[in-house]
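With one protein chain held back, the other chains of the complex are shown just where they sit.
Going by the order they are written in, the chains are A and B; count residues from 1 in each one.
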Amino acid sequence: MKVIKIDKAQFADGYKALQKVYKLFGPVKEKAFYNFKELVDGRQADLSFQNTRLSPKSIVFPQSEDMFTYTLDEASKDANQLKPVPEKNESRAVIGIRPCDAKAISLVRMNFDTQEYKDPYWLNLFNATTFVGLACDSPCQSCFCTTAGCGPYHEDGLDILLSDQTDHFLAKELTDKGAKLMKAAGWKTKATAGLEDKKKTAESKITAKISTDNLSGADTLALYNANFWEDASFACINCGTCTFVCPTCWCFDIQDEVHAKNGKRMRNWDSCMFPIFTVHTTGHNPRETKLHRVRQRFMHKLKYFVDKYEKGIMCVGCGRCVSQCPVNIDIRKISELMNKQASKNICAVQK
Amino acid sequence: MITYSNKIKEIAKRLLKECRAEMVIGFRKGSIPMMNEPCFVRTDEQADDLVWDSHCGINLANYLTSRDEKIAIVAKGCDSRNIVNHIVENKINREQLYIIGVPCQGMVDKRKILAQTEGEVLQITETENGQITVKSANGEKTFSKSDVIQQNCSVCIQPNPVLYDEMVADPVQGQTDIDQFADVRALEAMSTEEKRAYFDELLAPCIRCYACRNACPLCYCPTCFVDESKPQWLGKSQDIMDIKTFHFLRAYHCAGRCTDCGACERACPVGINMRILTKKLNKDCLDLYDWQAGMSIDKRPALDVYQTNDPEKFIK
Partner (left out) sequence: MKNLLELMGVEPDRIHFSWISSAESTKFVQVVNEIAEKVKALGPNRHFVKQEAKVA
């Protein structure tokens, strides 16, 4: 694993070179906050950001995405046939993705890239994308990545990890994809120093914690039936903010839209917070109340996922849901409640 | 503010003890700066969690819809107007409620503080004389509260509850001679093209999380028109026309009912001021019918009644 030194003065040239080969995405400031956007017309990523409002998951999993199109127009030679949308496989690179968001993409991958089923839309975009991470030296107060199986210098899901060293960046090449990008940018000065010191400093700055140690062994039904859910879910207004800003939420809804004789099938982000998410065609809704829905969100992230994949929780500690929830429902608090309940080690049948 | 909190705790405990209420709905201290969490308490011990400060902007009337318990609820001016709406619209009975009135001095706009603070906000404190001190990663800064309250609070005409059983303090001085609708008039004065461009830009960041709709106490339909699938009124994608249709139609559903409590704008994760739409309708209701929503449980809403002097200039 090579570490390369990039002088900040060289950065702009590298950008120019990259823009010839890659479609670039990066954090840019819009009015009041940062978001990941396509960098067009030579625009540079603004790496002074702390965290973006929305996660960069939309780069590989757009909020709305066409799946295929069709026409019922008999005059057309393609009448009544499904036409796949052109594959989006031009090379893309995300500059400045945070390690937590990159780790989130590798968690989401467990869902979209399995033995039995491979989601072509997600995988096309994922495979075409090189992830250039930016280590996090000034984490937010609401960040709890180090206890969520992640960290400010975490490398999982990244092709390159950049670390800001005031006048230059240190870039750690993590994969072949990453090496290819470094070559295309023309960055090749070997560095003498490593990233370790700054990594330790950054990790020590993260004070917020999430407690999850008892969850994997806990009895699922006992957690499900725990009596704190009514209190914990009371404030929830069942908007989709937490799920839409979350880098690890992957649910979507499939919709057909028809315009005159042409139609398309698309998929849009959906949210387990919405009542309509689980309504059956009979009209019956198995998750009828907000208690059901709030419980589902946290049980999925902190229990079902943990048990199914044995890869820890489905949360990377980015803190977005904590800071954006309009009614201050805090995953750290809920996890604490769940973990405490789990420590009692009761199982539902004994209750 | 501490006196408010203490008084609220005291009243809550008394009501629970006397069985006047099964639960008390209020706020408890949030886990991050400038946020409090709506909660309910049923016991003495829980009642100690109740707080009141300048971060209680969420409208608690939202939590009353179709509940059947006897409830005591903490209510500032706008909350009380929405409670009136709920009573008028048969979403809760007056007899079920014990309203703990809070004279409101305005709610802090989190966005205004964040926009004017360098570095992450770590702590925020308020003094009795209206000074707000923000401790951030980069130092300390003091604001005058009137500069950082929500825009709807700065044009609020009803800071004191219109309906209550008990007040936690003496009423505050209401504002007179304020221009509630300067922003609406500025928009009205634009050309058709400019108006379109204004809304294109305003609504572009929308992610359709529906936080505005769900934070609103008026939006209690079991199935919202955007969720309806038989027939489906609206596409669900990020197509800008669908986004606009959602916002415009949502506003229409609030005509003659909106109290401009600001919950929608406050809840929005991407900072859209969708209040401009409901404010336009509020302005029209005031101009055309001399109507402001939620001021009295004895009056039927403007769009609910016919009067012979209703303006009909729009009919040819």
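By definition in this document, a residue touches a chain if its C-beta (ideal position, glycine included) is under 8 Å from a C-beta of that chain, and two chains touch if they have at least 3 such contacts.
What you see is a predicted model; the values in this text were computed from it and never measured.
**Q** Out of all the chains shown, which come into contact with the hidden one?
**A** Checking the complete complex, the chain left out touches A, B.
**Q** Quick one: say which of B:Lys17, B:Arg94 or B:Arg196 touches the chain that got left out.
**A** Final answer for the missing-chain contact: B:Arg196.
**Q** Which listed residue (B:Ser54, B:Asn160 or B:Ser237) would be found touching the missing chain in the intact complex?
**A** Of these options, the touching residue for the absent chain is B:Ser237.
**Q** Quickly run down the residues of chain A that touch the omitted chain.
**A** Those residues of chain A that touch the unshown chain are 58, 62-66, 257, 259, 262, 264, 266.
**Q** For chain B, which residues lie in contact with the unshown chain of the complex?
**A** Answer for chain B: residues 184, 187-188, 192-193, 195-196, 198-199, 235, 237-242, 244-245, 248, 251-252, 277, 280-281, 284, 314-316 touch the chain left out.
Please note the rule applied: only the chains that are shown with their structure count from here on.
**Q** Rounded to a whole Å, what is the gap between the Cα centroids of chain A and chain B?
**A** 32
**Q** Under the touch definition given earlier, write down the residues of chain A that touch chain B in their complex.
**A** 30-33, 50, 53-54, 63-64, 138, 140-142, 231, 234-235, 237-241, 243-245, 253, 255, 257, 266, 268, 271, 274-276, 322-330, 332-333
**Q** For a test of understanding, state which residues of chain B touch chain A in their complex under the given definition.
**A** 30-32, 35-40, 58, 62-63, 111, 114-115, 120, 122, 137, 205, 207-211, 213-215, 223, 227, 229, 235-239, 266-267, 269-271
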